[in-house]
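Sharing a structure below in structure tokens format, with a few things to ask.
Complex shown without one protein chain; remaining protein chains in place.
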Amino acid sequence: MAKILIVYYERTGSTEAMARAIAAGVKDGGGEPVVKRVEDTSIEDLKAADGVVFGSPTYYGLPAPRMLALFEESVRCHGDLAGKVGGAFAASANVGGGNETTVMALIQAMLVHGFVVPGSPAGDHFGPVSVGAPDRRVQSQCGEYGKRIAALAAKLHG
Amino acid sequence: MAKILIVYYERTGSTEAMARAIAAGVKDGGGEPVVKRVEDTSIEDLKAADGVVFGSPTYYGLPAPRMLALFEESVRCHGDLAGKVGGAFAASANVGGGNETTVMALIQAMLVHGFVVPGSPAGDHFGPVSVGAPDRRVQSQCGEYGKRIAALAAKLHG
Amino acid sequence: MAKILIVYYERTGSTEAMARAIAAGVKDGGGEPVVKRVEDTSIEDLKAADGVVFGSPTYYGLPAPRMLALFEESVRCHGDLAGKVGGAFAASANVGGGNETTVMALIQAMLVHGFVVPGSPAGDHFGPVSVGAPDRRVQSQCGEYGKRIAALAAKLHG
Partner (left out) sequence: MAKILIVYYERTGSTEAMARAIAAGVKDGGGEPVVKRVEDTSIEDLKAADGVVFGSPTYYGLPAPRMLALFEESVRCHGDLAGKVGGAFAASANVGGGNETTVMALIQAMLVHGFVVPGSPAGDHFGPVSVGAPDRRVQSQCGEYGKRIAALAAKLHG
């Protein structure tokens, strides 16, 4: 059973709700989700997972500094995360508010670690995004995304 | 009076409507808008403008190939466009469908030419984006954007 | 044996040389490489591969329009490429000339199709890049990249 760590930074509740919806999708997909705030996430947590999904509100079109601090810290295990499945999600206040650029920034950081990142031919192509509080559309996107991440991790590490 | 060329590629009508709303904003801002389909835009048109705004539907998270063909062709006047004001807008079928990445791709191409690109502290930060047909919110964003582009071009080239 | 299609657009010989070095790496990694110019690549070619690596010179910080035209055309098989392994490489005239943004643009396009994209913890993180003609460093990066793509494709589709 693939272990999927979902790490999020929270401000208004949106990313936490998305994290939980992704976790439900991981479970539906036969994986074992672990949901953690970035403040509670250790390098060992990253290493123990078969896949990691990072989520953040949009801060000036980019992930929260606290989320990038985890990447900075993770240089201590550089190389060890290569081949794990990686995913990203983001929440912003507005359309055109930086959701996609935030997700792509997280994907860039994951690619530097050597994560394997899947896209989606339907819905939110780079990773789930929410404008404001997650509505039904976002919840559904998150669920599908969790399933896809779990299935890929099972194939690669099952 | 600053001359602002608005170049768009069209498929479903969304980018054309956005181009016209931006043109109205340019006029409100005291500028002279020129709206052209990319197929009708020449290198001379680019050189004659004080500012150029490029708009495209999202094709696989990027501008339409026909729009990038204009950039490819514009290598003939490379250097001549430096210092002009540049802007971008995009339309996609879905939220998370590549609007922001399309706008940022156009901005990257403009920066290579040496365009001067303004962001927006309110609304669509990188440039106006529409999910589906432009609604009132998008129309308003486009109008404000046109004004901002015209004002900056007047300051730099008036 | 995983079949890896390497599609490139060529102007000065750099991307063709990189394509051949990646193909050699694919072979070393136990895969079956197929190298094609973008003009000779059909939708059927994309569908027949277990993995596809796209390479382009940098045109205004982005892939060549001809390469994006293949993506535009590929909408006819949208969904069919999901789960395939995807990779990208680029050549530019200068450092800071748009190599990384070109590779990331190709990765964005691949994610929209649902490709699975691996990064690299060592060397060129997003995909091989060459400044000018490919030197020994670039050849070696391309070889390693080909191996990584073949290994991932074998795991997923072998």
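Letters A, B and C mark the chains as written, and numbering starts fresh at 1 in each.
By our rule, a residue touches a chain if its C-beta (ideal position, glycine included) is under 8 Å from a C-beta of that chain, and two chains touch if they have at least 3 such contacts.
Just so we're clear, the structure is a prediction, and the values are computed from it rather than from any experiment.
Undergrad: Among A:Gly31, A:Gly98 or A:Gly143, choose the residue that contacts the chain missing from this document, as touch is defined above.
TA: A:Gly98
Undergrad: Give the residue, chosen from A:Lys3, A:Lys36 or A:Arg66, that touches the chain omitted from the document.
TA: Final answer for the missing-chain contact: A:Arg66.
Undergrad: Please identify which residue in C:Asp50, C:Asp124 or C:Glu144 touches the non-displayed chain.
TA: C:Asp124
Undergrad: For subunit B, which residues lie in contact with the unshown chain of the complex?
TA: Touching the chain left out of view, subunit B contributes residues 78-79, 81-83, 104, 107-108, 110-122, 125-126, 152, 155-156.
Undergrad: Hey, which subunit C residues sit against the chain that's not shown?
TA: For subunit C, the residues touching the absent chain are 61, 94-101, 103-104, 123-129, 131, 137, 141.
Undergrad: When the complex is taken as a whole, what residues of subunit A touch the one chain not shown?
TA: Per the touch rule, subunit A residues meeting the hidden chain are 59-66, 68-69, 71-72, 74-75, 98, 101, 105, 108-109, 111-113.
By definition in this document, only the chains that are shown with their structure count from here on.
Undergrad: Between subunit B and subunit C, what is the separation of their C-alpha centroids in Å?
TA: So the centroids are 30 Å from each other.
Undergrad: Just how far, in Å, is the C-alpha centre of subunit B from the one of subunit A?
TA: Each chain reduced to its C-alpha mean, subunit A and subunit B end up 32 Å apart.
Undergrad: Rounded to a whole Å, what is the gap between the Cα centroids of subunit A and subunit C?
TA: From the centre of subunit A to the centre of subunit C is 25 Å.
Undergrad: Considering subunit C alone, which of its residues make contact with at least two other chains?
TA: 108, 111-113
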